[in-house]
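Every protein chain of the complex appears in place save one, which is left out.
Chain naming follows the written order as A and B, and within any one chain the residues start at number 1.
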Amino acid sequence: MAYDLSFARDVYKNSEMGHWIKMCKQCGVCAGSCPLGPHWEFSPRQLFQMVRAGKKEEVLKSHSMWMCTSCYNCIVRCPRGLPITHIVHGLARYASVKGYADPDQVTNRFATRIFWTNIVSTGRVGEAMLTMRLYFVDGIAAGIKQGLEMKDSALGMLKAKRLNPIPLRGKIKGYAGFQAMLTKAQELEEKRESGV
Amino acid sequence: MEAKKIGCYICTGCGIGEALNVAALEKVASKEQKIPVTKSHPFLCGTEGIALIRQDMANEGVNALLIAACSHRNKTDEFEFNIPLLDRVDLRDKVLWVLEDGSKDSTAKEDLQMMAADYLRMGSVKLKKMNAPDPFLESGFSKDVLVVGGGVAGLTAAKEVADTGYRAILVEKSDQLGGMVARMHKTTPTLPPYRTLEDNPVQGLIAAVEGHSRIKIYKGAAIHKTQGAPGLFDVTIHAGGTETTERVGSIVLTTGYNLYDPAKLDKKLGYGSSPDVVTSLEFEEMAKAGKIVRKSDGKPAKRVAFSLCAGQRDSNHLEYCSAACCSYSLKHALYLMEQYADASAYILFQELRTPGQMEEFYRRVQEEGGVIIKGDVEKVEKAAAGGLTVQIHDKLVRGKEQLEVDLLVLATGMVSSVDTTDPNNPSPVGQVAEDAARYVLNLQYRQGRSMPELKWGFPDSHFICFPYETRRTGIYAAGPARRPMGIAETITDATGAALKAIQVVESVARGAAVHPRSGDLSYPSFRAEGCTQCKRCTEECPFGAINEDEKGNPLFNPTRCRRCGTCMGACPQKIISFANYSVDMIGSMLKEVEVPAEDEEKPRILLFACVNDAIPALDMVGQNRSKLSPYIRIIPLRCMGSMNLVWVADAMSSGFDGVLLMGCRHGDDYQCHNVRGSSLAETRLSKVSETLDRLQLESDRVKMVEVNIMDADTLPQLINDFAAQIASLAPNPYKEF
Partner (left out) sequence: MKEYTFFPGCSSEKSASAANMEHSVQSMCKMLGIQLNEIDDWNCCSASIGYAGGGQLPRLAMSARNFALAKQQRGNTDLVATCAACWLAMRETAERMEHEPEVKADINTALKEANLSYDGGIKTRHLVEVLIEDVGWDVLKSKVKKPLQGLKVAGYVGCQTNRPFGIVGESYENPLYLDKMIEATGAIAVPYPKKVSCCGGALMFTEVEKSCALVRDLLQCAVDNGAEVIVTPCPVCQLNVEVYQGKINQMFGTQFNIPVVYYSQLFVLAWGGSWEEAALHQQVVPADALRRFA
């Protein structure tokens, strides 16, 4: 049934900054302000109306919200003051947690698995490892191909002493506490996201 | 009355003394124009200069002042002597500042001097032709205000009038006060932070009005006749089987609106197909009664679609936006959500328009969960489970969607309640059947019983500059009778109109014009024996100020008059004049210009400029120091409507090579302070080729242009191009006569 509000109400409650979706007045300034605007199947304003229209599958399976570069242009321009960037991040996360997001969507894969795993495993970003994991995510052959393509850049970085030749890095000193903190935060987050 | 004694004072400050031969100018005034007292002063607007003038007024008997200095729009406080006979000659802004510097070039110096001398001559003759107006005063003037219509607008206007100390007479056609708003549950917010619904203000207003000692109320009443003019309106009221005539000074027209007939709406909106399709007003009444339910089966209506712009902004129905329905529909959505925690309110819009502070209220409704949908209703069907299936074209998610709702609420628009007529085709009194019900005021005006219309049946007034001033002086439309608007705006509007109504009765009592020539004591008089009963004056007056007797002679109503002079411009017999403005005066002024002989190759171009827009724009040209042709001579007119064609003929026969008329924009979005003045001038001018043909002159010697007050940047080119075009023609052969 069109405009059944149960999905919208769940998003309002359980997606980051989701309650703001109510407030969109559909002007479209966000769509016109997005650097990757043409690559979004549904612009932010459309996504928001689709949430209100109850189009759960179409919204959550869409690749659109993974197109966000986090440039925050939409946020500062929204005449209604919606924190659009955060809402879009929230929808991406919501789609991911609820199992709708395409696991092979490149940004989803990178953001939810490679990047997050990278930072939580030591407490800091290991840039070299991050790049390697990214290149080899589709297998060894694809990884070598990608690596070769980026060889010149990587060599340039190495030469400039801006890339660590040893991908492995140590953990921060307080890693145990750091990890315990994240585990707890994760637990609270899950509670939150399940709407309890 | 003492004899007129003119004093001419030439200011030599602001560079005038350096650029011009002031001694020669003094000679023009004293010798040529025979002005008894002529003096110059280096700083005329200073204390010493003003004292000089006052001394002469006290000691020399000077009682008419010709001040040759800057534009009449400057130094108005300094040069205020509280005398009726004063004219300003502008030697600075329109001479010094727009001509080439004459310090090195003898031709330029000569041109400067000639222009200054001509303006001094024109000013002298103008003052000679000017008489002190004798204000129109009668003993029967009333200061009471009639308020027609007892809704929120009328109640507010009556209360404001009475609270200010004047008597108000309130006439309401139904048996109850309160109008449309009395049928409403609550109102949209009028106070910060503009988020919460407010209690209906109507009962409080009614109580205040009914208990007011200075307000007299007629209910169940109709106005059978409105005769007379501001200060002197005699209004015949029928109520309870008796007829009463009230004398009032002014009228506030607050008859509100009628709702567009939902039966006329497009079939696809479903009105009439199910009891669950209702109008906004029906929904409002349901909310007022308490429970929001499906009309079909009385079950709770928790899912409701509100379709905005039902039969509005639609060329098949109402072409315009009713301004308030978006806010009202948001209010209805809030009624619903306040009644049911699990309600779904869908607001179907074309553009959600929430003027003023209603944007805040719009936010509130969204916060509560109201869902907006940009889209149209395409089909409405009864649903099997009761309620309705509404198919919409959803422009936001780009597709057709089916809404399952309990009610569909249609926001129908506001229709004018005022009887108006196309001002170009009025139905005159006597030619219309006696059907009092058709008319609100039943005006006994030669131009018809109704209010002249602007568009879509609403009474004409200048939307931005003078919203209350209808084309019937002393009658002020306010609230949705003037144009569609919501409650908060209506209250402001009615308050403004009440103040205008008071202003006019006070002005009338002093014999003064109220608008736009506020304070002007002059009014037109006519030489009856010269009248040919051509009726041009009675037809053309933009304000219907002139009635006719049975023979077709004009009957002036001075208090209806705005003093624009359109009648004077219209009169082919030149028998209409004001004490201080006449056909003869302007004609004499232009004849006073010294036209150089043909072989001097100095053409002369006459500019008639409207004082409302063109003159201020010309002043700005001077302030910008933009250069104008030295061959132009400017004569300000009250309004282009006062332009009498004889002046064009006079100019041509006096040897002017061209005439440029600068009036205000006319048409739907007119800028003319007198609504029709510039338009009528243009119509008259279309006949000027006859005059020119008779004189065997080219018709492009005369041109009329629209000038806006903001045109100072483009005006020089416009004038100079015209001057160049005139220079390209052979000189006017009448120069030698």
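Going forward, contacts are C-beta pairs under 8 Å (C-beta built on N, C-alpha and C of every residue); 3 or more make two chains touch, one makes a residue touch a chain.
Note that the coordinates shown come from a computational prediction; the quantities given were computed from them, not determined experimentally.
A.B. asks: May I ask you to name the displayed chains that the omitted chain touches in the full complex?
C.D. replies: Computed over the complete complex, the missing chain touches A.
A.B. asks: Mind listing the chain A residues that contact the chain we can't see here?
C.D. replies: Interface residues of chain A facing the absent chain: 16, 35-36, 39, 67, 69-73, 75-77, 83, 85-86, 89-90, 92-93, 96-97, 106-113, 115-117, 119-120, 123-125, 127, 131, 134, 149-150, 152-153, 156-157, 159-165, 172-174, 177-178, 180-186, 188-189, 192-193.
Just so we're on the same page, only the chains that are shown with their structure count from here on.
A.B. asks: Once you find the CA centre of chain A and the CA centre of chain B, what distance in Å lies between them?
C.D. replies: Taking the mean C-alpha position of each chain, the two centres sit 59 Å apart.
A.B. asks: Which chain A residues qualify as touching chain B in the complex?
C.D. replies: Going by the criterion above, the answer is residues 1-3, 5, 8-9, 22-23, 25-26, 45-46, 49-50, 52-53, 55, 80.
A.B. asks: Give the list of chain B residues in touch with chain A in this complex.
C.D. replies: My answer: residues 344, 346, 352, 362-363, 366-367, 369, 371-374, 394, 396-397, 401-404.
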